[in-house]
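Excluded from the complex is one protein chain; the other protein chains are retained at their positions.
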Amino acid sequence: MIDLIHIQILSAIMFCIGVYGVMTRRSAILILMCIELMLNAVNINFIGFAAFRDFSESQRIFGHVIVVFIITIAAVELALAIAIILRLYKNKSSVNIDEVDLMKW
Amino acid sequence: MDLIKENILILTILLPLIGATLIFITPGYLDNLVKYIALIISFVTFIISILIFILYDINSGGVQLLWDWEWLSLKGAWPLGDKGITLNLGVDGISVMMVLLTGIVMFTGVMASWNIQNRSKDFFILYFLLLAGVFGVFVSYDMFFFFLFYELSVMPMFLLIGYWGSSSDFRTFSRTKEYAAMKLTLFLVAGSVLIWIAIIAIFVQAGLGSFNILEIQKVVDDKFPLNFQQINFFMIMIGFGILAGMWPFHTWSPDGHVSAPTSVSMVHAGVLMKLGAFGIIRIGMTLLPEGANSLMPLLMILGCINVIYGAFSALGQTDLKYVVGYSSVSHMGYVLMGLASMELLGFTGAVYQMFSHGIMTALFFLAVGAIYHSMHTRDTLILKGIFKKMPYISVFFVIAGLTSLGLPGLSGFAAEILIFLGVFKSYGSLGILFGSLAVIGAGITAIYILRLVSKVFFGVPDENKQNTNNNLDATRFENTAGIILVGLILFAGLYPLPFIDMITSGVTPILSNVLGGL
Amino acid sequence: MGINLTYIPPIICGVSFVLTALFARKVPLASSLISVFTILCSFILFIFILTDFLSSDLNSIKFSIDWIVVSDMRITWGILLDSLSVTMLGLITLVALLVQIYSISYMKGDSRFGWYFSVHSLFAAAMITVVLVDNLILLYFAWELVGLGSYLLIGFWYEKRAASEAAKKAFITTRIGDVALLIGIILIFKSTGTFDISSIFHIARNGGISENILTISTFLIFLGAMGKSAQFPFHVWLPDAMEGPTPVSALIHAATMVAAGVYLVARMMPLFSLAPYVLDFVVFIGLFTFIFAGTMAIVMHDIKRVLAYSTISHLGLMMMSLGFMGVASAIFHLIVHGISKALLFLGAGSLMHEMDGETDIRKMGGLINKMPITAITFIIGSVSLAGIIPLSGFFSKDEILLTVFEKGGILILLPALAGAFLSSLYMFRLTFITFFGSLKNDNSKVGESPILMTLPLILLALLAIFMSILLLEISTFKGFIYFISGHKAHLNLLLIVFSSILSFVALILAWFIYIKDSKYLIDWYKSKMKWNYNLILNKYYIDELYQYIINQIIIRFAQFVALFDRLVVNDIGVDRSSLSIRFLGLRLKLIQTGKMHGYAISMLFGFLILILTWAIL
Partner (left out) sequence: MNNNLDLLIPEILVGSLAFIILGLDLFLKPKFKEYIAYIASAGLILIFIFSIIPIWNTKANIYGDILILDGYAVFFKSIFLILGAILILSSKSYVSNYFSYIAEYYSIVIFSILAMMFMVSSAEILTAYISLELLSFSLYVLVAFNRFSNRANEASIKYILLGAFSSAILLYGVSQIYGHLGTTNLTQIQKELSVNSEMSLGLIIGFSMFIAGFLFKIGIVPFHMWVPDVYEGSSTPVTAYLAVLVKVAVIALFIRVLVVGLIPIAQDWQLILIGFSIVSMVLGNVVALIQSNIKRLLAYSSIGHAGYILLGLAAIGTLDQKGLIIVDFSRLIVNGIILHLISYSLASIAIFLCVDIIFGNSDDEQIDIMRGLNARSPLMSLLITASLISLGGLPIFVGFTSKFYLFNAIGTQISLWYVGIAIITSLISLYYYLHVIRKIYIDNNEDQIAISLPILTKSILVFLLFALVFLGIYPNILMEFIYHASESLL
């Protein structure tokens, strides 16, 4: 029987994978993907809480609404980021984040 | 007349600001107009300061000529919060003397800086800002504004020294003016850090919601425990001591003196260093009497070190201005000792020394500045026989020197003798030790001053080493300034009674307040 | 009526100083006249005061103006008039008057003629104040001003390096004594709470001052006196002070300023009398200086230096008698010596004036025919100081020897007599070499000095002869000794005979050596005891010692302190600490690698810290 705790563990794992990816990936695109992963973990969390907690109707609906919002926002974020990464590719003809250190110190 | 009497204190702050704005709006190419405006404004301020001296009623004593303006209210939190931060002005005997001193130095300083060609407009604007700050500190009875004016007097110094100053780059050791300016500013602000913390602590501890010194003074006894007072008085002592050139935080002052242009070093050594001692009196000893009472021995030791150390350092210098700078370090030591003696004599003497040293060192720097202006060097190993070339300036310098070595008949003696008496009377047999050291310090002062005089001023000038093509004596203005100062020194030395009465009226309550802890 | 005018002399002298100092540059002659006039007025006033003082038998008057008042501590200008101060007043005004008259022609044509006289009146004002004032702080006040006057007069020709150096030396040396004096005064104040001299005496007599304090403070006061009147360790400044104009030496370094020390000890005698150890010390210093300076006076070749050393030694003599509480005799000798020594200096001055500044006695000789008045007056002065019987110098010296003999006994008396012998010897040497013997040919055109210079000489000479009348009783005036100390003078025949014999022997000896020119004695001395001769000729190397101490120790130490202040306090203490913050910045900025992963990692790190601290707290 699936319980809230499993959902939470799942989302936590996804979140950590995302964080790990952000830490380790060299390619900007992949980092973006990892961030998406984190956001989806958040979504799962919301859904889980909405489903399994003994919430009132309005609270439950609220959880679902949030998810919708987050998906939208994630999409927009992705669009912006991709645009900027393309710009980066035009300039450096690579999307390797480590080569992007003009400004330091 | 009544109108003036009511608003006279705010005038002392406003006049310099007005002067600054007036100069700000005069076009820069009207060089002389700028200077004459400065002269007139400073003269009026001088008159005002004398008026304050006259208007203050010695017999009734206390804080007089009160004036206030509600500035910013701290709503709700505190009993007095609605008054909050109010610009309280007022003077007691000590402030009166300091205001008088400031007026004199300001006026003479303007005359001494007559030969500034380069961006004189900006110079005088900053100069007046500086003096507005100084006046403000001396007359304000509200800790916030005390601090505000204190900080206000710091910033102009930076530019004044940094731009119009002179780097000293010969035999002694090279110090650029920028270095000196930066060091001076940072030192003073570092002092103000401690002061700021202490002020906030006092404000919070008093819990009145008001920075008014007179209000807080009423609750000192039941609100401030001993250890609180000790900690905060320590911070106040060090913070203001930095400004007073207390050892080992004195190094900014000789460099600052040396690099600053003449009038600025006059103001700086003459008035600015007095702010430190004044702050110790006004905030430290007034609001933290028990802390003061228990920490005074430390102050005494530091002051004693100042005297001896400063005197020996001055003896070791070969740069005319450095000698004077270190001598003022050693003289501020006398002030600190006098404060620390916790005797009426010593305390009075300390304040009188602040006054007399202010005039004296102004005269010193006037002379040195003129010498440097015409000889283009301050190196005592090169200068010779100046007496032949610039008799007036030399006379000024010699009189200042004699004052600083405590020659009777000049203001220095009257002040120092009182300090000696006070120190001797205090601390039992230790007081004798400190007092003897102080007197010996005066002896060392005699040694370096006389060596300097006989080396630099006497003898025949040797033409080859120093350029003699323009050995011009003092200008008309420098002479007037010098004569005013000399006259004051003589008057204050021969007939100190009025000043002493004024100071005593201001000092007595504070001292009894400090000794009340016993 | 005269007595109430006692405050006039210092005031008018001070006023004349201000006036003359203002007009000195414009109208020098006027300033000189003003100054002479004021000092003349003071002298006349002195005569009034004296007559009143004798007729009315009050011994001190007081009247006061406040100088500083701080609550209960009040310092007031007051006058303490007693026999002592009256006497000193007379001496000072008289000598100052004569010297100034003399100076009018001596200093003629000098570039700073007016300034010279204004300083003179400053000095007169200060000196008169010293002897009149009733209050220790103000005594110190005037005392220092006296020092200033001497400084200005010694350094009068400041273009001369030697003059300015000498002035500096004089000021600093006396200043060292003054520091001690001030400490002593303040110590007395600390235990009595007043500066007023008579009340201090009163308290002291009732044992208001503890033994140690009394000893220490009197000792310190005596150090001050030593500084001013050039006793042994502090004697170095006086010979150098001869760089000043000669009349100045006559006034300051013979009659008045150097006498101030003696006066001070005499004035404070009631305190000294309670401190026996200090008195012994005074005796020792005085005796030592008496002989020590005498030896140097014998070998010097500079006429003024000889006189200077003889002054030192005579001051030592006075100090010794003070050490035996013989105030009267000391003061009497002070007067006589002041008169005679002023006379000698002025004589030397007129010599120099004629021989355009020559001071080396070996270049003089046989001048008695050339300038008779100078010569005779000079001889009178020296004979009086040498202590030949009818002249006043003899009696004064004899009084002191008598005191020494009574109080100190034979053991002290013998060295004292030796010193007396020395003093007679060098006086005669000086006289003989200068005025007798063969005339040096380059002095052939020397003539007598103008009247303004010889007049004071003659007056002083007369005084030097007849001063001893003061010892006799004339109607109410019961003799000087009584006048000062209140008990009659008396004579000791044996001592008189012996000492006069002694001085005659000295006369004979000097005659043989310097007139008969029997050189062998000197040659023997110079050959056999060369080291000794050089030692004395170089003033026992004391100046060198002091120079060494000043340059090698004090100045070095000062330079060390200055360097320490630079290198340690400033460069390490201040600059390093600010640099260290910059350094910290240089390290910390490396966190910012510019790599985005680093940024993310640091964010994660911070987030972990946040969560952990929260969980733990």
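Note that the chains take the letters A, B and C in the order they are written out, and that residue 1 is the start of every chain.
In this text, a residue touches a chain if its C-beta (ideal position, glycine included) is under 8 Å from a C-beta of that chain, and two chains touch if they have at least 3 such contacts.
As the structure is a computational prediction, the values presented were derived from the model and not from experiment.
Put simply, the hidden chain is in touch with A, B, C once you look at the whole complex.
Chain C meets the missing chain through residues 578, 581-582, 584-586, 588-589, 591-592, 594, 596, 598-600, 602-603, 605-607, 610-611, 613-615, 617. As for the chain not pictured, it touches chain A at residues 8, 11, 15, 18, 22, 28, 31-32, 35, 38-39, 41-42, 45-46, 48-49, 53, 55-56, 59, 62-63, 65-66, 69-70, 73, 76-77, 80-81, 83-85, 87-88, 91-92, 97, 100-104.
Residues 71-77, 144, 147-149, 151-152, 154-155, 158-159, 162-163, 178, 181-182, 185-186, 189-190, 193, 196-197, 200-201, 203-204 of chain B touch the missing chain (whole complex, contact as defined above).
Heads up, the rule we're going with is that only the chains that are shown with their structure count from here on.
The distance from the centre of chain B to the centre of chain C, with each centre set as the mean of the Cα atoms, comes to 38 Å. Centre-to-centre spacing of chain A and chain C amounts to 99 Å, using the average Cα coordinate of each chain. Averaged Cα coordinates give chain A a centre that lies 65 Å from the centre of chain B.
Chain contacts: chain A has no residue touching two or more partner chains. Residues of chain C found to touch two or more other chains are absent.
Across the complex, chain A meets chain C through its residues 19, 22-24, 97-98, 100-105.
Chain contact summary for the complex, chain C toward chain B: residues 66-71, 73, 137, 140-142, 144-145, 148, 155, 158-159, 161, 163-165, 167-168, 171-172, 175-176, 178-179, 182-183, 186-187, 189-190, 554-555, 557-563, 565-566, 569-570, 573-574, 578. Taken in their complex, chain B has these residues touching chain C: 173, 183, 186, 248, 251-252, 255, 309, 312-313, 315-317, 326, 344-345, 348, 385, 387-388, 402, 405, 407-409, 413-414, 417-418, 420-421, 424-425, 432, 435-436, 439-440, 442-443, 446-448, 450-451, 453-454, 457-460, 495-497, 500-501, 504, 508.
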